[in-house]
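What follows is one structure encoded as C-alpha cells, with my remarks underneath.
A single protein chain has been omitted from the complex, and every remaining protein chain is retained in its original position.
Let's look at chain A:
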C-alpha cells in the first residue's frame, strides 16, 4: 500500500526523533487547514522544516526574523484586507457578512518559540494585540532557546538548568516563568488557551475554537525538547501529560477576559517530582538538600496553580 501524506506539515523535515514542537505544529496547521498563511519566527521550527530549496510546508509560509513575526503577520493580514480577500475585524466582518458576496476567509497565523514570544518579539506581539489584528498566535513553548543549543528564556521554569542558567555552581534558573496567558489577558486578547503535547486532541479542538473568535488569539503549547530537556524520545507525550496532571503547567482557556474552562487534574494528582525526574534539566535538584528544597517550592507553585485555576 502506498502511503499518501495529507498533512500540511509533511514528514521529511529535520526535526529530532520525539520532537514535541514538530508534532504539535503538524496538529495545529492541519486544524487550521489549507486556507492559511503562516508567519514563522526564527527557531527550531523554521530551521528544521525549510532547508532551502526544500520545504515541509503545504501552506503559504514565510520566515523573516526572530523578533518580528507578529508584525509580518499584520502585514500579511493588511495585504489580504487591501485585496479584499480575507479576515476582517469583527465590525467589518459583520458588515461583510450582510453583503452579497461573503469574503474568502484566509487564516493568518504566527508560529513562534517561547524565546521569540516571551522575550525578543514581545514588543511586536504586544503591538499586534493592541491593534486587535485578527491573527492566531501559537507559541510552541519548549522553555528555552533550543535552536541555539538550550539557553535560558523568559519561559524557562524555576529550577531548570540551561546552558546559561547552569546547574554546576547554582541550582538552575532562579527566575519564575513569565505568565504570558495573564499578560495576554491584560491585552484583552479575545481567546487565550494553553495546552501540552500530551493532548493532541485538545490542541486541535482549541485551534478550531480559536477560529470562531475575532481579533487576536493566543495559544501556548508546552512541547518537550528531547536534547534540551534530556529525556528519552518516547516520553514526549507522557511528559506533556505529567506537566498538566501535576498542576505544574495549567491547561486552561480564557475567553473574552474570563477564565472559561480548565482541564481538570486527576483526583490522585501526580507529584511534580514525577514530572521532573525523567528530565536531565532538573536532575541537579535531586542531588543536594538545597535542590530538594527547590523541588518543594515547585510543588508549592503547582499546588497554588491547582487552587488558583480550580484544577480539581
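Definition applied: contacts are C-beta pairs under 8 Å (C-beta built on N, C-alpha and C of every residue); 3 or more make two chains touch, one makes a residue touch a chain; residues count from 1.
One rule holds for everything that comes next: contacts and distances are computed from a predicted model.
K.L.:
Identify the UniProt protein name of the omitted chain, choosing among "Ferrous iron transport protein A", "Sarcosine oxidase subunit delta", "Pyruvate ferredoxin oxidoreductase" or "Bacillithiol biosynthesis deacetylase BshB2".
P.N.:
The correct option from "Ferrous iron transport protein A", "Sarcosine oxidase subunit delta", "Pyruvate ferredoxin oxidoreductase" or "Bacillithiol biosynthesis deacetylase BshB2" is "Pyruvate ferredoxin oxidoreductase", the UniProt name of the unshown chain.
K.L.:
Quick one: say which of A:19, A:124 or A:242 touches the chain that got left out.
P.N.:
Of the listed residues, the one touching the omitted chain is A:124.
K.L.:
Out of A:12, A:60, A:149 or A:257, which is the one that touches the chain we can't see?
P.N.:
A:60
K.L.:
Contacts of chain A with the missing chain: which residues?
P.N.:
Interface with the chain not displayed, on the chain A side: 34-37, 39, 46-47, 50-55, 57-65, 67-68, 70-83, 106, 123-124, 126-127, 130-131.
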